[in-house]
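Here the complex is missing a single protein chain, while all its other protein chains stay put.
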Amino acid sequence: MNPGFVASQLFQTLLAVFLAPLMLGWVSQCRAWLQNRSGPGVLQPYRVLIKLFWKDAVLAHNASWLFRLAPYVVFGCMVLAVTIVPVLATDLPFSPAADVIALVGLFALARVFMALAGMDVGTAFGSLGARREMLVASLAEPALLMVFFTPALISESTALNTIVEVLAHRELTVYPSLAFAAVAFLMVLLAENARIPVDNPTTHLELTMIHEAMILEYSARHLALMEWAHALKLMTYTCIGIALFLPWGIAQAGHWEMMPVAIVALLFKLGLAGAGLAGLEMVSAKMRIFRVPEFLGIAFLLAVLGMLTHFLLDMKAV
Amino acid sequence: MSSLHVVLGVPLFWIATGLLGLLSKASRETHARVLFPLSALGSLLLAVGAWFGLTGEPQSAVLPLGLPDLPFHVRLDALAAFFLVLLGGVSAGVSLYSAGYFEKAGGDIRLICLQYQVFLASMTVVLLADDAYLFMVAWETMALASYFLVTTDHKLAEIRSAGLLYLIVAHVGAIAILLCFGTLQLGQWNYTFDAMRGNTLPAAWASVAFLLALFGFGAKAGFLPVHVWLPEAHPAAPSPVSGLMSGVMLKTAIYGLLRVSFDLLPVQALWWGVAALALGLLTALFGVMFAAVQTDMKRLLAYSSIENIGIILTGVGLTILFRGYDKSVWAALALAATLYHCLNHALFKSLLFLVTGSVMHATRHRSLGKLGGLIRPMPWVAAVALIGTLAIAGLPPLNGFASEWMLFQAFLLTPGLPNSYLNMLVPVATAALALAVALAGYVMVKFYGIVFLGLPREELGQAHDAGPWERAGLLWLAIWCVVLGFLPVFVVSAIDPIARMLVGATLEASMQKSSWLFLTAIAPERASYSPLLFLLGIVLTVLVTFLLVRRVYHGRVRRSAAWDCGFPRLDARMQDSAEGFGQPIKQIFEPFFKVERSQPSPFDARPFYSSRIEDRFWSWLYVPVMKVADRLSALVGILQHGRIHLYLIYSFVTLMVLLLLIQ
Partner (left out) sequence: MSLSLTHQLIDLMAALLLLIAFAMVSQRRILRLIHLFALQGLVLSVNTLIVAVAINQPHLYFSALLTLVLKVIALPWLLHRLIDRLNIRWDVETLINIPTTMLVGILLVILSFNLALPISQLAGTITRSALGIAMASVLLSFLMMITRRKAVPQVIGFLAMENGLFFAATSATYGMPMVVELGIALDVLVGAFIFGIFFFQIRETFDSLDIHHLEKLKDKS
């Protein structure tokens, strides 16, 4: 555990944490350009966060300690998630702390705290959001696990380090199973991060909200932490997708000369992903809540298909 | 003073204190406050004694009790020791809680004490029994003692019928277990387990024995389709008893299944594993789906028990499967995951049942539609319940996640099996397990959110927090939930001797490759998980963020009304009710439920809405069986007319036949 490793782990975490609002801003800006608007600028989420931190927190009369604790716990979970995922380099000190299954569990922990916080104040909207979020999550989690199992079966491990190393250093082959898994992962990403077509992140109509309804009661620094955690979650998911499906450019720990390349590659890939997300949101409409299980069912089936084609096509008969 | 002596002494101690309590004339409070803590002390002694029995050679003894030519054999080996530790640890917490609970609850305290001690003692003897006779005696005593405990409140008709259903299913199961033992002893008239271990059965009889064991122990554990007594009996019983039943009694059934499948049947067939796996997954999905739509706290927890038992059965099936393919290390992993989950479930399920006991004490309500907002009047119970909820939902870094993680890792090993059908089907089965685990999170958010958060849906009066004894019991269980979550490697090393005994391989080799911080499966490059690092990461971030925010900005807080979207009369009834929270699951999984709904029409003078969700198994399986039983008994009833002449003729005919036969 030499100081070089610890320093780079810290660097990766801080970079990801402070880059996350930029990614959200980039996605909104791309959407604005696609809609022929001039947009608020990519730095807008930072301005919003700073503004929110300065405000007085307004809590409902019957909000409990769980309500006040939840934003910190959710933010902490997301920071831990981005620490574990190999954003810039593999083999960092915290990465053996969790494999993909534990990562899914970590997201589940954050989500449960958010749902409980939504139910805490006792309004109709909070419990509506909590119920819908838990529904989407219950269906998205199996799909996500199946998506993770395809690279796990290819690399015979569920540790992200091993997966990235195996997938990055294989010959440039086209694995159809990974193609299926990638499409399924994209669908799960849209569902879990409350993007169109599952949930509209900019809606003001409470009855159509899923994620927003749970944080409706939050204000000031609590809301800032929740929004930051939301941005971090999107960034972490994108980084997981990049690590699984486009892993070229991620440095190996110990090879510090690869770091600048890794940073440039990361920024490029995130930019591409953000623009792609904005484009996808442009051409889709938000679904009714009860079409979401079908959507996630398709994602799940694609992931299972990916796994099955791995068995047939990727394993050459000997 | 070997561990066997300690472990044998504790049941005697329990029964003795129970009998003494029956005879004493002390007041209710003294009774409760003396006997239950004494019982807890016994439990602790049992756990410590059994812990020392985990390692080392199995110890057996022959007790001169029982019938003249049929003495009792007892044996303390690693498997029994593990379940004894489970029993001792969990019952210590439950007994401490009961000291406070039964002070105020109804029923004759002396009888309750005696039944409680006999229940605990009989479970201990079940775990220790080394022959079929003692096993069945103890099993029946356990069933009867728990029946009396379930029907403590026997003045209510629904509790009586719940008890009757429980008794019937328990006895049907006991018959199957008896037949299983009969099959195992192969006609040699030797009823000891040692003799059964030595027998080699032909494959067909071995399968018969396994199926009988699966059915018989399943009736006690709650596998599909003999699960119907669980959702009735657990809510009917007083909460500490529900906790013991759900936490410990169901595990004795699992112990029985493991004992028969691995110890008494030396060779397992592959299809047993597949059957157990499929049944386990079906049970798990069934349990969690029904739990999501319940409106009664304790029924919800009972269905959740069915789900967890399904997960445990899945693990058992996986172990048998791996053992059948001679992948002993993989089988050890699956077995370790299963046993770990048994322990975890015992802890958090009894914790949650005790929490419902406190809630019922404080508010006199059981239905979720009347509770809410209890986090303010009952902060202690709410905090402990949060730990239990997070644990049962399978969230890191607590104990529920650790065992589920290991089970997933075991599932991921299946593509290495030589059979291509299994290679492809079992990962799909993993998805079913993932769905069950995810829906469990849904169910527990519903449970905690509706009971403790939000606003009270009805006037709850003066709800008060739990008393000191109850807090002690709840804390004991919660602390163990946390400790077992943070130190999984110790638990797995403790389970290792059992794996060596049952499947012939241990996880020691893979554990040695990594440090005590990381829980690994097979090899650290393959997968690793460290709950302590999780805790470190989250706590560090929370602290740093909190301090930074307070120092750079400020920590001002104002209170005001909740957001009402412009609607002025927002009240507590507008939160989600229990049905409302479960409605999406009801809608998506509609084919699996039998819903009877009566909806009001716009022209009703007094509109009335009701919706009941029933178990389809009643109409598929139980009602036809009951009808057949009715018809058979009616046929037999023809023999009874009340006419003395016919009865005399019956005796005469029998006599003639016997005389002719003897000729």
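Chains: A and B, in written order; residue numbering restarts at 1 for each.
Please note the rule applied: a contact is a pair of C-beta atoms (placed from the backbone, for glycine too) under 8 Å apart; a residue touches a chain by one contact, two chains touch by 3 or more.
Fair warning: this is a prediction, and the values are worked out from it, not measured in the lab.
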>> Going by the contact rule already stated, which one of A:Leu15, A:Ala32, A:Ala179 or A:Leu246 would touch the omitted chain in the full complex?
In response: A:Ala179
> Of the residues B:Thr30, B:Thr55, B:Ser161 or B:Ser420, which one touches the chain left out of the display?
Replying inline: B:Ser420
> Touching the missing chain, which residues of subunit B?
Replying inline: 420-421, 424-425, 428
> What is the set of subunit A residues that contact the non-displayed chain in the whole complex?
Replying inline: 173-174, 176-177, 179-180, 293-294, 297-298, 301-302, 304-305, 308-309, 311-313, 316-317
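Please note the rule applied: only the chains that are shown with their structure count from here on.
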>> Using the touch definition from the top, list the residues of subunit A that touch subunit B in their complex.
In response: 53-54, 56-62, 64-66, 72-73, 75-77, 79-80, 83, 94, 96-99, 101-102, 105-106, 108-109, 111-112, 115-116, 119-128, 130-132, 134-135, 137-139, 141-142, 145-146, 149, 152-153, 156-159, 161-162, 206, 216-217, 221, 225, 289-290, 293, 300, 304, 307-308, 311
> In their shared complex, at which residues does subunit B touch subunit A?
Replying inline: 372-373, 375-376, 386, 390, 393-396, 401, 405, 408-409, 412, 415, 420, 423-424, 427-428, 430-432, 434-435, 437-439, 441-442, 444-446, 448-450, 453-455, 518, 524-530, 533-534, 537-542, 545-546, 549, 552-553, 556-565, 570, 572, 574-576, 580-581, 583-585, 587-588
